[in-house]
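Notes follow the structure.
All protein chains of the complex are present and in place, except for one that has been dropped.
Here is chain A:
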Amino acid sequence: MVYIVSWDEFVDRSVQLFKADPESTRYVVKYRHCDGKLVLKVTDNKECLKFKTDQAQEARKMEKLNNIFFTLMARGPDVDLSEVNGKEQMETQPVKKGRGRKQ
C-alpha cells in the first residue's frame, strides 16, 4: 500500500478502480483530531490506493471526492461525472427564481 502524493492522480485512479469493479470497491476515510491527520483509502480488495494529509485545503478537495463517490455509488458507475458540477449550478438556480418572485 503506497501513499499517493498527487491528489489528482489519487482521484483519477480511485474512480478508475471503482468503475472497473463497483461491487467490491470501497472508499474509507479516517480522521484523527488529536493528530490532525486525514487518511483516505480506496480499495477493491486487490489493489489499494491511499492518500494522507494534514492540510485543511486537502479536506476541501476530499469533500468534492465524497460527492463524486456518493453519486457513483448511489446512482451507478455509469453516471456522467460532469453532473457533480452540474449540482452546484442547480443549487444556485433556485436563488435566482426567488428574486424573480419578489418583484
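As a working rule, a contact is a pair of C-beta atoms (placed from the backbone, for glycine too) under 8 Å apart; a residue touches a chain by one contact, two chains touch by 3 or more; residues count from 1.
We adopt the following convention: contacts and distances are computed from a predicted model.
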Answering from "Serine/threonine-protein phosphatase 2A 55 kDa regulatory subunit B", "5-demethoxyubiquinone hydroxylase, mitochondrial", "Sestrin-like" or "Signal recognition particle 14 kDa protein": the UniProt protein name of the missing subunit is "Signal recognition particle 14 kDa protein"
Name, in rising order, the residues on chain A that touch the hidden chain in the full complex. 22-23, 25-36, 38, 53-59, 62-63, 66-67, 69-77, 87
